[in-house]
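Right, one structure below, let's go through it.
With one protein chain withheld, the remaining protein chains of the complex are depicted in position.
In this document, chain identifiers A and B correspond to the written order of the chains, with residue numbering beginning at 1 in each.
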Amino acid sequence: MKKFLVILILAVLGFHLFAAFSGLGFGVTRFEKGVKDFYLEKTVSELHVANTVTSIVVNFRGFDTLGEVTVLFLAVSAMGGILYKRRHHAGDRSVLFSSSSIVRSGSKLLFPAIILLGVYIFIHGHLSPGGGFQGGAIIATGFLLMLIAYENFSVSHNTLSYIESFAGIFFVVIGLLGFMNGGTFLQNFLPAGILNNLFSGGVIGIIYVMVGFKVAAELTGLIYTILHEKD
Amino acid sequence: MIYLILIFFLLILMLGAAVYAVVQKDLLYAVIATGVISLVLTAIFYMLQAPDVALTEAAIGVALTTIIFLITIRNTKRYEDDYNKKDNLKSPLK
Partner (left out) sequence: MDDKLFEILEFGVYGASILLILIGLYAVLTKRSLIKIVIGMSIIDGGIHLLLITIGYLKGGTAPIFSPGYEEAAGQMVDPVPQALVLTAIVIGFGVTAVALSLIIRLYRHHHTLEIDEIKRLKW
């Protein structure tokens, strides 16, 4: 009975959603002069950054990114509080995935390559697809592989928290330095450089590297916490 | 042409995986089906010219979300037990 009611409600909801979105059109230019054109033009003419998504995330909407990184930090702290345990011992896991020697040797071989890929992605965030969030998540994946393959592999929580705090403070300090020339928060104060060079875009590359460190530390800490939860 | 047919195939695969993830009683299979949804979404995002989003979805949706679901299932239990529930409803004491 309840299921039929739910299906009825969802059918009405789906009909109205579809009616609303089918009128929007797919693959058409909807605005003659929208905010998209402003962003695209400023990105290439003033900031000299190749990837427009990076320039929106870090520069035009950089304050939102600061808030987002804070939300991620709060989520990790909340998890640490919920899954609180007196002491972590290395190898004291709640779940044990027993691994064979092939998995161990293979993950030892793959680990430096995964870390290198993550670092490459967040250093080249303003030139190619990718950036701090993607690179940080890939680095966390590398640590996850090692944590699963080796029972006594452990990461130091102090080191993680230092990396995380310094990256966050650096982000805010660079943002505040934008006030120097009478600009706004996160204003670009370094020379913009040439399009498609590694040192271009001023502060955007530096900030995205900091975001990469912060996200990598947070996600690694999150996985470490949930893997060591035990009564 | 072949591009459009490929998108249709991916959309149908995604919807099938979603229905399977909801219907399946074994939570382990359901979680793997959720990972399949994310994997197909990665390909669709790439085809819709959003490579940044595709990279994020590949790293977070496929790898990290699946593994924390798996750890949770190992910590709790594997089956969604509807069977006991039905027995309780049929008994006259309830």
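To be clear about the criterion, a contact is a pair of C-beta atoms (placed from the backbone, for glycine too) under 8 Å apart; a residue touches a chain by one contact, two chains touch by 3 or more.
Not measured: the values here are computed from a predicted model.
K.L.:
Which parts of chain B are in contact with the chain that was left out?
P.N.:
The list for chain B reads 1, 4, 7-8, 11, 14-15, 18-19, 21-22, 27, 30-31, 34, 37-38, 41, 44-45, 48-53, 56-57, 60-61, 64-65, 68-69, 72-73, 75-77, 80-82, 85.
K.L.:
Touching the hidden chain in the full complex, which residues of chain A are there? Just list them.
P.N.:
Within chain A, the residues that touch the unshown chain are 2-3, 6-7, 10, 13-14, 17-18, 21-22, 24-29, 34-37, 39-41, 43-44, 50-53, 56-57, 61, 64-65, 68, 71-72, 74-76, 78-79, 82-83, 128-129, 133, 137, 195-196, 215, 222, 225-226, 229, 231.
Assume only the chains that are shown with their structure count from here on.
K.L.:
Where the centres are mean C-alpha positions, what is the separation of chain A from chain B, in Å?
P.N.:
Averaging C-alpha atoms per chain gives centres 22 Å apart.
K.L.:
Which stretch or stretches of chain A touch chain B in the complex?
P.N.:
51, 53-54, 94-95, 121, 129-131, 133-134, 137-138, 140-141, 144, 148, 219, 222-223, 226-227, 229
K.L.:
In the complex formed with chain A, which residues of chain B make contact?
P.N.:
51-52, 54-56, 59-60, 63-64, 67-68, 71-72, 74-75
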